Each structure stands twice: as structure tokens, then as C-alpha cells.
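Note that one protein chain is taken out, while the other chains of the complex remain in position.
Letters A, B and C mark the chains as written, and numbering starts fresh at 1 in each.
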Amino acid sequence: QETVLKMVPNATLRLLDPLNTTAYVTRNHGYMVFDTLFSVDENSKPQPQMVDTWSISDDRLVYNFTLRDGLKFHDDAAVTTDDVVASLQRWMKKDATGQQIALILASVEAVDAKTFTIKLKEPFGPLIDTLAKPSSFPAFIMPKRIVETAGEQGIQEIVGSGPYRFLAEEFRPGVSAAYARFDGYVPRSEPANSLSGGKVAKVDRVEWLTFPDLQTTVNALTSGEIDLIETMSADLLPNIQDAPGVKYGMRAGTFTPVLRINWLQKPFDNVKMRQAVAAMISQEEFMAATIGDPETYKLCPSLYGCESPLTTDVNPLGMQAPDLEKAKALMAEAGYNGEEVVILDASDVPSFAGLATITAQYLRQSGMNVKVQTMDFSTYLAQRTSKAPVAEGGWSIAFGGWYGSDLSSPLSNLNLDTKGNDGYVGWSSDEEISKLKVDFARAATLEEQKVVAAKIQERANELIFFVPLGTYYQYTAYRDNVTPPISSAIPVVWGIEKK
Amino acid sequence: MDEPILEICNLSIGLNAPAGKEVVDDVSLTVWRRKITCLIGESGSGKSVTSSAVMKLLPGGLRLVGGQILLDGHEMTGANAEQLADLRGRVVSMVFQEPLTALNPVMRVGDQIGELLKIHRPKMGSQERKRRILELLGDVHLPDPPATLMAFPHQLSGGQRQRVVIAMALALEPALIIADEPTTALDVTTQAQILKLFRELMTRHESGILLITHDFGVVTEVADTVYVMQNGQVVEHGSAADILKAPQHPYTRSLIAAVPKYRFRSPLPPSDTPLVSAHDLELTYTTRGFTGRTRQVKALDKVSFNIDPGEVLGVVGESGSGKSTLARTLMLFETPDNGQLQVFGEDATKLRGQALRRYRADVQMVFQDPFKSLNPRRKVGLSLTEGPIENGVSKAEAVGRAHELLDRVSLPRDAMNRFPHEFSGGQRQRICIARALAMRPRLVIADEAVSALDVSVQAQVLALFEGLKNDFGFAMLFITHDLRVASNICDRVLVMHRGRVVEVGPTQTIFTAPQAAYTRELINAIPGEWDLTPAA
Amino acid sequence: MARLIFTRLLAAIPVMLVVATFVFLLLRLSPGDPAIVIAGEHASQQQIESVRMALGLDQSLVVQYVLWMSQMASGDFGNSVLSRQPVLSLIADRLEPTLVLATVTIILTVLLAVPMGAIAAWNRDGWRDRVVMTFAVIGFSVPSFVIGYTLVLLLAINAKLLPVQGYVSPFADPWGSLRHVILPAITLSIVFMALISRVTRASILEILGEDFIRTARAKGGHEKRILWKHALPNAAVSIVTVIGLGIATLISGVVVTESVFNIPGLGRLTIDAIQGRDYPVVQGLILVFSFVYVLINLTIDIIYLIVDPRIRY
């Protein structure tokens, strides 16, 4: 008899190309269907996945990889290095870190059907880490024919070499997506460890169901109509705590809401003003108000999140209580006289709930002239790209929400973007940090990397690139007839059994 | 076997309002089986209220103050819902005064009659019921019963509706029929047939009939006993012969004195410039049907006539012959399919905008159904003054006019502050007359404008028309069934039959030397022993 | 009547054209575009731009409009910019749940609300009237999610009588379908019942003041007959209107109930599309809605002719 795992992903799956959107749900869908060359273990260390063996030249410029045996796409074509090369090339166009690699890339070439090489012009320390990184665009391997026909609109067909096949004809955007076990998948022999190890598909079919209402999701789990809720907030725990047949657990990945500041426009073009904001931010206050349960949240001094190997506590932000004196002093120094501060608030995003409200409250206390602008998420995203002055519809403060894996390295952490006017919203820029990032890329060992990362944090927190507002865990809940999901930053279904 | 079917003892009915005066005051009345009891009297004297009390159907705003009503041995004032459900319709039925308001507008008339059978003869099969309905429709001389059966009330003429209501009252051949002015909208021929029906029923089923009427012709012809009401009280009663021949009470005497005699006016010299000139008007009503046949009625068939300035053209004719349709056409509420209509020298059918507004102000109509033509939500005063005010008369003057007209139609001035439903049928009719005249029109169209009035008030109203006509010089199209009235006010008479003009000529000529067969039939059917010799 | 139907259907074309244009403008006026949504929260400016280009959103409004119109002219509603599925198949997929839910709701509502309103009018100011009034106030003012959650809690979770959520096609499993649809239908019908029963009551009260009611009474028999046979048919025009409007609402937007019971209906599709700035889907949906409304209103107008023979157009 066919076993079907009915689960609710964290959001609605609409976009299918994981290299075309930063939406987490599409990435997770990617992990169902596609495989990666490397993947991270529970300590965020890269482990080979599709790769069998690999070697690095002493000058750290030439990488040699051999694929393991038995890799097959869902259309039964074998995975060849041609596919890998095509996929990596596309990935290097799309992914931010990938783009940095592209800059120093000499070549990526297939040697034979099983072996390929990457040659660099200068060393890039975290290359393997980057190939393994689960966010924001993982280096998924796709068939060459599909990669080649993908225009700007993205790939037209979802065919991967992962443990599950995407059932395109059953895809009902906004309602459900279905996956069937790919019988041709050969898992690695190691036990599954976070994203690494053997991806053993134990249920025949996985259905992703969209639930627009959290309470209903919980009810459906309680009544046994679904098997698994991938992500739920601590707020809803009281509803399932006593429900018979329901279990839950904390998910491995943490989530970090952050505050972004618009560097281009008054009043926050002045670093003192940004520091004044930071002085008023207390992670404790934010977490207590938005999460509540102290078991569930953590204060984290690191800009890289507290799961990253790079985590550091130099010059932390938001770890102390709001410092009104300091903020006032800084504002005076900056010569603030009542310029309007516009806080953008997307009220249809549950993870943003309360952030604008609390920020507004503290900034008002410090004497800033604060206005909260509420909008829907799409408007918010558009509004956030506006570089106009506040008076002309611009903004001062906005928020973002990130899983730890996205923050974990100075290269992939978009919030540390230094491209200014052309960069990520907020348009932060700093020569020194740019240089430090190059140093980071060149650093050969984790120890070296850590040193650079700490320097970057010190400098970034001086200039206030962004302010983390605390870190919290989310929960996953499931029926007692399924085995607990593997603990990993990214929710995966392999290894889950259903009785 | 003289047995009373209805005994009303000391009935009093008062207003619900705090300062309730009694509209029916200590009335006692008996209706015998196999007898026709006529209730006559002043308009507004409480006839309708008394009769509706019998069925325990007082209009809202009134309440029973005291007295007893014994219907066939049942005490009605205390009857419970169950008894009422049984008695109403089966033992006692009623022909309400205003037939349009009495019919459900969205129910086919056949169903409305059939409903009675359904209620009280539940065992009757649907085929049989239909047969009975058709029979009833035939009995009351409705044309083309199968088509009428399927018609809705608004598709029938005033008299046809009235006959539907009568058919309903007759459906179960009840022991008591209360008929409140049942023949006001009927031509004399039909009226005679209806009265015959009543009489047949009476003899066949030993029923009693309480007939409320203003028509002394009818009284003379059918009444066994007569009650006269004035001001909420029965002022006199007795056998018909006694009352008619030797009335005792001064009111009765004055009433009988007011019964109009035939009095023909000398016709006006024909004018070269007629006010209204209609030529070959044709109008056919086609009723769309969702099911079955479409009903086609040729309501106007090549109708031609003139109205000269200052002239009163009477229109008489069979019920359903198109008189009201003609009136509505003149009002431009209906567009004739064919023919020309010249009014005030203009082609009336082509008027638009300002000209149309002027025309409307100049042509006023007293509608056949007075209640429905008054907005139930507006006090009478507003209805009376609205038109003049909207046409440039100052408010004070409009009120003045309204007061004066109310006086002249014998309504109290405080009528201005009451709502239409608080009046009697005749009172409402007078309000409508006042409303039309307040506009100072050039042409008045009066559709059965005096049918609900007792003869003395009728005489007053006719005098009012006469007087205002002299003062303001309007012309009139006067639709009536009452040939005596016609003889009194009309310069010429137009006789209609089945949508056609069968005859038109000076009143006297028509009455004394009718040419068309239909006219002769009509004249012969005039009830009562009132001879046709004109009063001196 | 054939003429009425014909002219109305003909009139639907300009209506849809105007609506289409209006919606096109509304969407373009609204901040945010599909590119931003596609690229996502963590996208860089450059990623957004490239998506925008790929979607042709960098072209001028006029060009986009002309393109879309010519597409429409050939009967092509286009594809969703997000999921890239054909708009029509997306809508068709959601139509069935919506129609099933609407049908059950309307049947439930009409069967209960009309009698409730009629009885309230009859029993004016009596206890039945008060009950209906209380019910109406609840129906008007209690948010549907509260009603929905409560019903689920009581009947689905505690009593385990019915499923909590979801939709099953009646063609696949009629009984299961009914079981799934009954709670959302009750939830929805409470609001509509409140409205329809109040309108019924108000209209019937109006009619009960008319004179022909007295005639009906004079016929004897059970008094209730007057209510059902005389008052109700005369009040039908306004009742039919509200019912028709209710159906219209049910078809386009019962987002909250659809969400609470996780029914994949048109309401959610609409909201999702608007939130995702999925231009072709929103445009397609609204075109479909406007056509459906023309149909519904045409039907109502035809029913008027049946229930009230006096009405002419």
C-alpha cells in the first residue's frame, strides 16, 4: 500500500525554479527534487553529496571532483558532468556568492563523464562551503537540456536527480504540490545528517498542502487530516500541547528578524542617527513581545547568527536594554531636528508582526518623529526599493527575516552588502568591509575566516549595517505515526517514515 | 322562516389614537336570511367600518369599543382564530369597497378565487376547482373566462376587478354576503346581472345579504330592509318601501331629495377649435405569458372624438370597454398604437420635456381607484398641495386652495393632517377630486369620480365641477356608469362598447333616442323605477 | 424575453472591456509588481530587474495593454506569471469548490432565512421576532472566522462528526463532499441568513400593511396562508435581489471562510493573485466575475418578471 505523507510547508509553493526566487519554500521544494554536489551537516560543515571524491591543488586554485555512481535524473538520463557544468554556470550567474566566484573563475570544465574541474584565478577559501550552502540559491544540479532552455523566466521543467520526483501534472498552485519517490535514486551509504548523508525516501508520496490559516493547520493536524506541519510559531503550541496523537519538536534552524536602515536618505544618512536607533534596540524587548516564550528565543550577539562557525560577540548590537541617554546624545550630536522617520510595516507577514510597532514605540521614546506605514507585502517589497526621500514616499526603516543559514557568512549575508546605491535595499556601503570580505574569501582556514569575520562585525556594527532583533526557534509538529523529521536547518522529508 | 343571519347590537368602534372619537357609535343592525338589507348613508358615516367589524377585520387604527356581533349564532367579537378561520369565507364573505386594493397584485385572479375553494373545500380536485372558477367568472359576466383566469389584477379594468371580488364572495355561496358598494364600477347592464346573481344565491341558499350602496336605483330595486347611517349612527331603519316613500329622519329625507333626476343640459354649440381631438386611436394590450397563451385585448379600436372648450364629454359603456384606457391615453400614460391625438392644438403623443410638463399640469385626472392613487405614506395635505406648489403656486396659496376645496367636497380641513388609509372610500375619492382641481387644470379627466359618494355629496361635487368649470373654464372627460349623473353634467355622451365608440351625441339624444343596439340595452337596464322624463 | 437575454449578453462585452481596462490600470497603479514578488524578499535589485525584463514589465503601459488586449482578442487569458499555468485552468480548478460551496450555502440559507424572516414579520415584536433579530445581529457582527473556528472546535474536533478542513469533489465522493462542505456552508450562511431574514422581514412587514391582506384574511382558513401565499410573493422582489447578491458574493469573495476551512475556491485565488501581483490571473478572474455577474443579474431580472407581473423593463 502506498504511503502518503501529507505535510504543510511554511508557505505557498508557487514558483518552481529555485534559482529564480529567494522564497524559502521554493528552495525547500528544490531540495525535494534536486541534488547538490555538497551539502552541510549539522555543524554546517560541507560534506560530499553527489560528489564522490575531490581534491584541491596546493595553490588552492584547481579543484577536481568526481561524481559518485548511480546518479540519475528523473527522466532516467544519467547525471553527467556536462549537466553539472551547465548547472554551475547558471548558478554562478544567479547566486550572490556564486557571482563572486565567477569573478575569479578561470574555468569550470568536464574532464570526462564523471570528473570535472573548477579552476580559479585566485584562491577562494569558502568554495566548497559555497557549493554546499543551503541558501539562498543552493547550487542545485539540473539536466543540461533544461538549463540551456531556461531563459530569464527560469527553467520550464522540473527534473532533478533528488530523492523525490515532482509531479507536474498534479501541481495546483496555491493548493497543493505532490512528489513521488524516485525509485532510481541511490542514496549515500552514510546515515542522514542534516542535509548531508543518505537521503532515503521512506514514503512513496509526499503531498504539500497549502493552508492559508494557521489555526486550521493546527486543527487539521489534531484531527489527523495531515501528518506534518513543517514550521509553526510558538504561539500556536498551546493549541497542540494536549492534543492526543500529536508531537512536536523544535526545528534546527533559527529565524532572525532584522532591522534595515536606509543609508541614503535623511536622517539615517548620518551614522550617528543609525547608532541612535541601535541604542534603542533591545533584542530582549523584541523577543519578549513578539515571541514571548523564553524557551523559544535567544539573544544573539553575532551578525552571522549563533549557529554559524563564524559566530562572534565583538561589538554586539541589541544586547543591552534600550539606552535612552545614549540615543539622545547621539541624536543631538547628529543634529537631529524632527525629520520624519518612516517605518515600513507589512502587516500580512506573520513573522513581521509587531516589529514596526515596537520599533516605533522605542524610537518615539527617544524623541524621533516616527510614522509607521502599513502595507501589504508586495507593496512593501516595492516600497523598500524606493530610494526617494521620506517626503517623497521613501522610507527610513524596514525589516527582513532570515534563516540562520543565510546570515552565516559575510559573503552570503546580504545584509552586509557594500555595493551601496546598486546593492541590497538599505544601500549600505563601506570600503573597509569590502576589503575585509576579499580577505575573508582568501582566508584559507576557518580560524583565519573567524578573525576576519569578527573584524567585519566590529566595523559593521560601528556603521550599523543592520540590527538583528533576536533569534528564535520554530517548531515542527507531526502525528505520532510518522517518525520525527531529521534535524536540519532546512526541512527535509527523507528519513521520515509513516506507519 | 324569518331568521336573522346577522345581528349587530350596540356596536361602537373608536379611533385608536389617544383622543379617540367613535366612528361607529352604538349601531344595531339585523340582516335576515333571504332578505337584502341595504345600508345607505353619508359617505364616511361608518358603513364600511361596521361591515368589516362583522368579519373582525377592522382596519388598523380603529378598535372595537363595545357591542356584540352575532353571526349565524356565533359571537364574532370574541371569536378565536380557529373559529374565524372557519367562518370567514364559508359563512360570511365580503366584497370590499375598493377592488384594486382588495386583490393581490402578483397572484392570478383565478388563483385568488380558487384559494377560497382550496381553503374550505380541501377535497375538491384541481380540475373540478378550475371548472368552478370558470363557472364563477362566467356568472359575473367576465369576458373570456379562461383568459381572465390567468390574468393579473392590474390587467383588468376596474369593473372587471370588482367582478372578480364578487366572484370570490360568491364562490362558497355563504350564508351572509356583505357587499360594500359592489357595483360602483359596473355598467348598468352588468350591475343588473350581478344583482340578479345575489338574489338567486339568496333564494337558493337562504343567504342574507348586507348591501352597502349609494345607488338609490339599486336600493329601490333590491332592498327589503334599509338602514340609514349618518355620522356613525343608524338614524333610521325600516322596510325599503317605507324608507323610500316616507322617510322620517331629516337626514334620510335630505338624502332622498338629493337623488339626482334626469336633467339634460342643452348642448353647447360645436366649436371650430376643439380642445381635444382624437382620431382613430387604437390600443391593444398584449399580455406576455410565461406559460400558455398570450392574452390580447383591443382596448381602443378606432376611437375618434372631440372635446370642445368648456364641454363635458361623458363616456359611458360596458365595463371593460376601454374607458379608463382612453383616459390613460389622454394622460399620455399609454401610447396608442395608432391614431392621432391633438390636445390644446398640439400633437400630444409627441410632447417632450418642458412641453410635456406643461401638458401634465394642464390635464388632471381623478383615478378610478382613489386609494391607490394616494401615496399611503404621505399625509393628505401634502398630496393636495404638492402639485400646485411644484407648478409655481406659493405654499400659502396652495394650502388655501386645498382648504377651500376640502370645504367644497365636505371634508374637514383637518383631513390635511391624516393619512389616506384613515378615510372612507368616498372621502378618498373626494380627496382625489380636490387634488385634481387644485391644479386648476384645463382638462379634467374624471374616471368614475363620484361613484363612491352618497347622493347628497355627489350633488355637491357635481355642483363643484359645474362651478369651477364656470370659473376656470376647463373641459372634462367624464367617465361614469351612473347615467343619471351623466345626464346631469354631460353636454355630450360617448358610448363605448368593446373598445369601440358605438355612439356619440348630445346627452338627451343618446338617452331618449339611442341609435345603437348597445345603447338601447344600456338605457333599458337602468335600475329602479325612475323614469327617464327629465325634471322640469 | 429572448431580446432581454440577447441584449444583456451583448452588453456584457463592453462591460467586460471596460472592467478589463479598469483593472489593468488598477493593477499597474498598485505598488509592487510580479517581478518583486517572484524575486522575493531577499533578492537584490539586479535580480529583480532581470525578472522584470523577462516578464516584459519594463515595457510601457500602452505596449503592455495592447499586447494583453490582442491576446484577449484571441481568447487567450495568458498564463500566471508566478506558476506559469494557464489562467483559465487555474480558474477552472477553483470554480468547482466555489460553486459547490455557494450552492450548499444558498440552499441552506434560503430554506431557513426566508421562513425565519417571514415568521419574524408575522410575529412582529414577539419572541420569535426577537430571536431572529438576535440571530441577525450575531450574523452581522460576529466575524466569520469566529463562527468557523467555533464550529470546527465543537463539531469537528470535539465531537469528531465532521472533517476539520478541506474539499472533496462531489463527483468523486458525494457524501464526503457534503461532509466537507457543510461546516463552511453553515458558517457562510449565518451571515447571509441574517441579511436575508432581515430583508424578508422588512419587506413582508411592508406588505402586511396592504389592503389585499385583509381580503386574504376574509377568505378564512389558516392565517399562516396569508404569510406564505400573499405576503411572501409580494415581498419576493427584494428577497430575490438579496439572494442574488448573496450568490454573487459567494462566488467572488468568501476569502475568510475559504481560508478557515481550507477550501481552494476563487476567493482565495483572487486574494493570492492580488497579493502576488499576478496580473494575468487577477485580470482573468475579474473578467470572469464580471461576466458571471452579468449572468446572475440577468437571471434576477428575469425572475422579477415571474414574481411580479407588473414589472416592465
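Keep this in mind: a residue touches a chain if its C-beta (ideal position, glycine included) is under 8 Å from a C-beta of that chain, and two chains touch if they have at least 3 such contacts.
Definition applied: contacts and distances are computed from a predicted model.
K.L.:
Missing chain's UniProt protein name, "Peptide ABC transporter permease", "Dihydroorotate dehydrogenase B (NAD(+)), electron transfer subunit", "Glutaconyl-CoA decarboxylase subunit beta" or "NADH-quinone oxidoreductase subunit J"?
P.N.:
Answer from the record: the omitted chain is "Peptide ABC transporter permease".
K.L.:
Using the touch definition given at the top, which of the shown chains does the missing chain touch?
P.N.:
Counted over the whole complex, the chain not pictured touches A, B, C.
K.L.:
Among C:Leu88, C:Val131 or C:Val294, which one touches the chain that has been omitted from the display?
P.N.:
Of the candidates C:Leu88, C:Val131 or C:Val294, C:Val294 is in touch with the missing chain.
K.L.:
Which of these, B:Val165, B:Met331 or B:Ile523, touches the one chain of the complex that we don't see?
P.N.:
Residue touching the absent chain, from the options given: B:Met331.
K.L.:
Which of these, A:Ser176, A:Gln373, A:Ser434 or A:Ser487, touches the one chain of the complex that we don't see?
P.N.:
A:Gln373
K.L.:
From the list C:Ala54, C:Leu178 or C:Val237, which touches the chain that is not on show?
P.N.:
C:Val237
K.L.:
Which residues does subunit B use to touch the chain missing from this display?
P.N.:
On the subunit B side, contact with the omitted chain comes from 16, 18, 20, 56, 58-61, 63-66, 77-78, 80-81, 100, 154, 331, 333, 357-361, 363-365, 367, 369, 372-378, 386-387, 390-391, 419, 421-422, 432, 435, 439.
K.L.:
Would you write out the residues of subunit A that touch the absent chain, in ascending order?
P.N.:
Touch with the absent chain occurs at residues 214-215, 235-236, 238-239, 285, 288-289, 292, 345-348, 350, 353-354, 356-358, 360-361, 372-377, 379-380.
K.L.:
What does the interface between subunit C and the hidden chain look like in terms of residue numbers?
P.N.:
7, 11-12, 14-16, 18-19, 22-23, 26-27, 29-31, 124-125, 133, 136-138, 140-143, 145-146, 149, 153, 194-195, 198-199, 201-203, 205-206, 208-210, 223, 237-238, 240-242, 244-245, 248, 252-253, 255-256, 270-271, 274-275, 282, 286, 289-290, 292-294, 297, 300, 304, 308, 310-313
Simple rule for what comes next: only the chains that are shown with their structure count from here on.
K.L.:
Per-chain Cα mean versus the mean over all protein Cα atoms: which chain has them closest together?
P.N.:
Smallest offset from the overall C-alpha mean is found for C.
K.L.:
Using CA atom averages as chain centres, what separation in Å is found between subunit A and subunit B?
P.N.:
That gives a centre separation of 88 Å.
K.L.:
For subunit A and subunit C, what's the span in angstrom between their mean Cα positions?
P.N.:
39
K.L.:
Touching residues of subunit B toward subunit C in the complex: what are they?
P.N.:
52, 55, 57, 59-60, 81, 84-90, 93-94, 96, 98, 101-107, 115-116, 118-120, 152, 154-155, 165, 168, 288, 290, 371, 376
K.L.:
Show me the residue ranges of subunit A that touch subunit C in the complex, using the header's touch definition.
P.N.:
12, 14-16, 20-23, 94, 96, 136, 151-154, 171-175, 209-213, 215-216, 219-220, 222-223, 225, 348, 375-383, 385, 400-402, 406, 414, 417, 422-425
K.L.:
Mind listing the subunit C positions that touch subunit A in their complex?
P.N.:
30-33, 36-48, 50-51, 53-55, 80, 82-85, 90, 93, 145, 149, 152-153, 156-157, 160, 163-166, 258-262, 264, 268-269, 272, 275-277
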